[in-house]
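What you see is the complex with one protein chain gone and the rest in place.
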């Protein structure tokens, strides 16, 4: 690590470039000294709404991140379900951070019980599964769903704040995560008026990426995140094929 | 459901057609009255060895299963990590069974604590994560790794049996799952000589598919497995695109 | 196992023969090719309502099942608290399935979180304890109690459906189990109008019995379900005494 | 509660009267001011070795305790698996204590992690299930099995002590429970030479019975331990029938 | 232990001597044959309301208990968060009981699920953390907060009873703990009118102290509660310094 600014690559797992822009700006705002580059999934859904979408987006995120040229110090997967996160950790040598996992781990340092505020009741079990996989179910007080209108509103802050306040009263939430790439950049403004700390999920990933860059813990040589063995592999192209396949398709 | 035999589609998530053959035969042996068809992932690794492989295979399994023509009564995902299982449950109207999940759920009906016997220490945490996601960690006594030679041995039964016996002595296992599509068809022979019941993972999926076909519980109209909304989606083709995308790429 | 149809013995743990009839018919409907025989506990409560009832019914179920003559391929314990289930698994050489356990294990293949819909608030903790003993507490979203009137209603379907819908709205249930032998045969009709899959508990036991019959995993020679040592035993009669006792009383 | 000494009834769930004697003496030694009466199950196994034995002994314990005449201040179920404990709590108005549950709850006040030292590997899962049902799995470090010879040895103390020391070294145990009615009265002598506190299971039940007698918390009027409704019930006799049945068989 | 009455020392962790009096009387009422002495923390908050208060009170409780002269048979830490409990267990040779831990362990012997009724929403997570540390989260159905007015009311019984009844209806509570030293002595009166057993926290500690005195399990020589090594230690005085420090400050 020389004196150049840290370089962070943010991968938007959906195909909506406006979200990519919002994510990139939010990371830059939280980490003013860093160079942040944002890329967009090459295929898949414009907005991720379910389990099939996630399977597709995981593949798209893996491809996009691996194929993108340039040297980076960390990668951020900018989708709240962290599609492709664990695959990328296995394949790459730099820290990879997911906005879901990073928010959970950040939130527990700020209060006893955290909630997630987001849109779309359909994602509730998916988020619960993610919290449990991370290991933090005992610190979690549930998902507070706000109206999907929040995504289109000229100013989503009031709707989000309402969700936060509901979670404080009804769930005893002591920290609230704004769950989703689409809410990038809003945490500070919600936080100003909130009774409890607000963790933006993209913002949390930004600061955890910074943390892991400074930690320089290196990558495992053994275990389930060690570099995968190359093997016969068909249908992949580009750098992903070069990293994983012993023979081209 | 008329009087025709049940039709089961088995999707091998890796690209090794010998495994597809073995899986198809094993299911047919367990369900003699059923018509079993086996298909092979169209791309991805010949053998699944890690987290990136799983991300790729999930996409390949989803595509292969959805695109395959014909009417089936159930689908079996024939890879012990169940790649694409939850996506398929969301997308399709028929029961979808995973050989990992099905073995865990079958095993707990046969003893107090179950273990998994398989090859490759690298997969241990991945299996632990799957057991925990299923919810059965308190019934699980760990993974017993046998030498990878078991996969190539002319007769892998003795090596597998050794693993089972080690798990009985060292872990107090009361049931053993032979974890992986590659072991399809071996459970009966290991079971003959084993002190505890042996659950073949492909065999377990076969019987759970039969169970769900008879149950006819239907598919959810709400919740995280309801049919996904169509949405703008790029880069998909075939029936997957027709099911998920509101506009072709 | 020859070409004769599978023979399933259903043991109603309470002494109400109408329930036995309902259970037997429901199993036959789900497994049309099987021969189903139903027997009724020889003593104990007409309806099982609590912990003392369960202790008595466990003994009655064990006696009834062991003493009943004839060769069967599987036994179903037809009481939602599965009294005597684990004793029977230890004593007998054929698969034994409980309608409680079987429904939990079937339900998790159909959705992210399951609830139980039943009558009588008093049983709530007993069901919670059973789910936890099975290991599936993290997949469980609670018990929805419907009015006991459901048991006497000419058509209990509307009341049950109301319970299901309440559980969907209030608990985020993605699957509902109709818990109890008394509801045998109603799942299909509730399911037709339900937003989520409905698992009848007797029906689930039927299909899990079919699954275990096909699996032929055999019985353990070691561990906590191995055949019990005969020992000095007083006060037992019939086949139970012959199986367990080294000296008659 | 007048000035008469407290009266405690100990029910030995097996039919071995020597064990009843040992249990009664041990309780008397721990509670010198109390009047202790011991009774023996009227039927069932001489020694409880498995799951069917437990089902039978639960019924025998329930009958014996309920039918025994006289006024008592508390009842102790003297079998480490607590057969019939929860039924008795429901049926009777006085505190009922189980030697298994009581030892777990006592042990956690004496150290960070407790183990159980007992005989017979077959019971290991049964004990694990009991600890988990009590809720204390996170405080439990497993069962240490000593040679069954300990039950017949003229002096079992050295064998038990060896088990304790093994659990200290291998499991980090900080407290050891001597699990089983057969070890009644030995804890003090094992404790003298042990590096960690020893909890005799019968002794623990004695002191917890004393605790609950002093507490006078009364019995629930609602919930799963409220007095059971009388109902049509066949085949019961004596006071159990009078308590539970609305009509004689 | 001679024939003299048992001597119990109660340490009030806050500095309010009225609470000390109430605690001492309540213990005496539950244990009429014992000699009960109450002391008050030498410094810290008059009422403990949060995490900093607890840190200070833990130190104050440790000092007060260790420095107090006289031979006792057991010590009760009379603050519902048990400040200093684990330190005292390590330092002293007699049983040390906390009113929080003791109530949880007593309550689970009286019903399936327990709740805590207390004042001040701020303490909810602290209580949840304590239940979880004890290991009993799966038996716990939450904290029911009653109006702080209960602490000043001439008769707090009606307000507490209302909290209990709310917990029965809304949480399915089967036992209720009155959480806090300030409620010492009220359990019997609340219990008279309550549908479920009421466990006073001070009363529970009293009976658990009695239990541990009778058990005579001794203190550990190894493990995390063994007597601490003396070491260089500055700033301590009195008996605490003599027990822990190798050199005076």
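Letters A, B, C, D and E mark the chains as written, and numbering starts fresh at 1 in each.
The rule we apply is simple: contacts are C-beta pairs under 8 Å (C-beta built on N, C-alpha and C of every residue); 3 or more make two chains touch, one makes a residue touch a chain.
Everything quoted here is computed from the prediction, not taken from an experiment.
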{"item": "Partners of the unshown chain among those that are drawn", "value": "A, B, D, E"}
{"item": "Residue of A:36, A:105, A:130 or A:143 touching the missing chain in the full complex", "value": "A:105"}
{"item": "Sole residue of A:9, A:31 or A:52 that reaches the chain not shown, by the stated touch rule", "value": "A:31"}
{"item": "Positions on chain D contacted by the hidden chain, ascending", "value": "112-113, 138, 172, 174"}
{"item": "Missing-chain contacts mapped onto chain B", "value": "121, 124-126, 128-129, 132, 137"}
{"item": "On chain A, residues whose C-beta touches the chain left out of the figure", "value": "30-31, 95, 97, 101-102, 105-106, 108-112, 134-139, 168, 172-175, 187-188, 191, 195-199, 203-204, 206-208, 210-212, 214-225"}
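Here, only the chains that are shown with their structure count from here on.
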{"item": "Neighbouring chains shared between chain A and chain D, ordered by label", "value": "B, C, E"}
{"item": "Superposition rotation for chain C onto chain E, Cα-based, multiple of 5°", "value": "120"}
{"item": "Inter-chain centre distance, chain C versus chain D - centres from mean C-alpha coordinates, in Å", "value": "29"}
{"item": "For chain E, residues contacting two or more additional chains", "value": "112, 137-138, 172, 174"}
{"item": "Overall pattern in which the protein chains touch one another (line/ring/star/complete/other)", "value": "other"}
{"item": "Pairwise chain contacts, counting only pairs that touch as defined", "value": "A-B, A-C, A-E, B-C, B-D, C-D, C-E, D-E"}
